[in-house]
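Sharing a structure below in structure tokens format, with a few things to ask.
One protein chain is absent from this view; the other protein chains keep their places.
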Amino acid sequence: KEGGHKPSLILDREKFYNKSLFLDEIAREIYEFAISEFKAEKERLGYVMVTLVDLYAMYNKCMRIGTGLISPQEMREACERFEELGLKDLKLTKINGRVLCLASKNSFDFVKTKILDIVNESAGCDPLLLTQLLNRDSSNAWTFAIITEVLQNCIDHGDIVIDEQISGIHYYRNSYWPVAV
Amino acid sequence: MKRFGLAAFDDQQDDKEYEGISSAVLQRQNNELKEQLAVFQERLVGFAKKHNSEIQANPEFRSKFVRMCLSIGIDPLSLFDKDKHLFNVNDFYYEICVKVIEICRKTKDMNGGVLSFDELEKGYFRRLNVDMGDLEKSIDMLQSLDGGFEIFEIRGKKFLRSVPNELTGDQTKILEICSILGYSSISLLHANLNWKPFRSRAVLNEMVANGLLWIDEQADAEALYWDPSWINVLHE
Amino acid sequence: MPMPLPPIYSFPPLYTRQPNSIIRRQQISSWMDLILQYAKSHNAWCMSAEGSIVTEGSESVQESIFVNNEIERSVPQVFINEIWSTMCQEGKAIGTDKGKKESPTYYILWRTVDSWASLILQWFESAGKLQQVVTIYELSQGDESIGWEFHGMPEPLTADCLKPLCHRHRATIVNDEYGKPVAVKVV
Partner (left out) sequence: MPMPLPPIYSFPPLYTRQPNSIIRRQQISSWMDLILQYAKSHNAWCMSAEGSIVTEGSESVQESIFVNNEIERSVPQVFINEIWSTMCQEGKAIGTDKGKKESPTYYILWRTVDSWASLILQWFESAGKLQQVVTIYELSQGDESIGWEFHGMPEPLTADCLKPLCHRHRATIVNDEYGKPVAVKVV
């Protein structure tokens, strides 16, 4: 089927002499999967950023059903090998010191700038509107996870302040209380 | 149409895919045929379990078989037993990992990103023969992905939080009250914690704002603030 | 046999319009699912704004999906209107011409109009009715469609579900002297 991913080869753990070779092969597959999966986003938004948790679910569901899933630990170790395998367009980064993401270069600043721009233009927007504005065509579950983390970062750094109403949380640029660096 | 990839991650897409396949394959989706599909699904699951070792021996067939099962709406988790899995034993747990991630993402608007292990087990995994121990083991495995998924306990019950909102001490106390009857209210908080109404109101409203509680305004005396994790528990 | 409604139907806050907009969106979507499932499992094509099933001819006062006696909760009319309006926007319900302005009735689309159109097309093909003029009555109420999911569909709704076929130039609708669709020819 056009556009669909199909495992080109069945990566069977038992077929590999050692774990390291298996992880190398998996790493290549994950990398390719992520590149092609987020191609449209990369073109439209200019960056790729997905939490490793979401990628884990997507990759296993799309590529490994029927061929044996990989473990969370394997996922992480495989992604840690990208650089040494010469896979350089995506790398692991941690947001807020807590959430591991696979991302293209400078993507964090990119998303953050976009979110700050949106909050500037639509002062008082909520996460719903923010997700819609940032991702006009589709609002996938995985973008939401990134957006909430970036918003949290903006709050922690004092770029954004909140207006909490029972109707939800509304975001504003922090225009009154400068943060002394 | 994208059959796998992101589409497969989205619940609604899943349904459409399922609908598409069933209307093509079965033409008319009336109840009788649905029953037949259910029987077919059941037989396939039985077949998988019975011929476990044969399927396991042939990777090519194994892969096609599992994908076929998936495409007619069989949850891969129901195909195998914990210790009789087609792949290595741990695949069972990895499948739970994937499902937990999906459930967290799908239900975040409903529960503000907080799910009780009870709800996970009762609402999603019991019918797949996954017990609390399996669930806990899988969620522990998930930790190595550093997804910001955090486990916390309230009155000995475990909860999973999948959004960055750290609960405050007051919010946790309210969830404690909720864990008894499913809801909390200004008078319950006064009776149990001796909180003044203004304090209770502030914390309750804050939790509604964060999507953690739903309001019920049709109770007799006062508004009740419900923990959405009781949606599945209520039905017990 | 009607399927039991899912657990959320017994969740008391479902009947209060939630102030948090994200929760409310979820809540409305839960209501839409409930209505679709309810209508489908009761084989009901049409419901009143108050939430009860409307059957051709009979004006019986029936139980409403929006009233849950078991937990003593009911959805306020203002919120019900919001739910219907979202359903219409999302193509999951269509307002009928019947019913008073104050109390409209709705056709419930547990399949999308496009999906009904495809199913009707399949019937034309497998019943060998292509190239013939078939009355809408015959199509939806006639013996030949018994066993098909669209059998029993009200005629005005059937006409609506034929529209996608007209757009694809697969169907031509024949109207009577008052402009009311009465028959169709599928090619």
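As written, the chains take the letters A, B and C, and residue 1 is the first residue of each chain.
To be clear about the criterion, a residue touches a chain if its C-beta (ideal position, glycine included) is under 8 Å from a C-beta of that chain, and two chains touch if they have at least 3 such contacts.
Keep in mind the model is a prediction, meaning the values are calculated, not measured.
With respect to the full assembly, the chain omitted from this view is in touch with A, B.
Taking the whole complex into account, subunit A touches the unshown chain at residues 124, 155-156, 158, 161-165, 170, 172, 174-180. Residues 196, 198-199, 201-202, 205 are the ones on subunit B that touch the missing chain.
Heads up, the rule we're going with is that only the chains that are shown with their structure count from here on.
Here A-C and B-C are compared, and the pair linked by more C-beta contacts is B-C. If you average the CA atoms of subunit A and of subunit B, the two centres end up 22 Å from each other. Within subunit C, contacts with two or more other chains are made by residues 19-20, 22, 25. Residue positions of subunit B touching 2 or more other chains: 208-209, 211.
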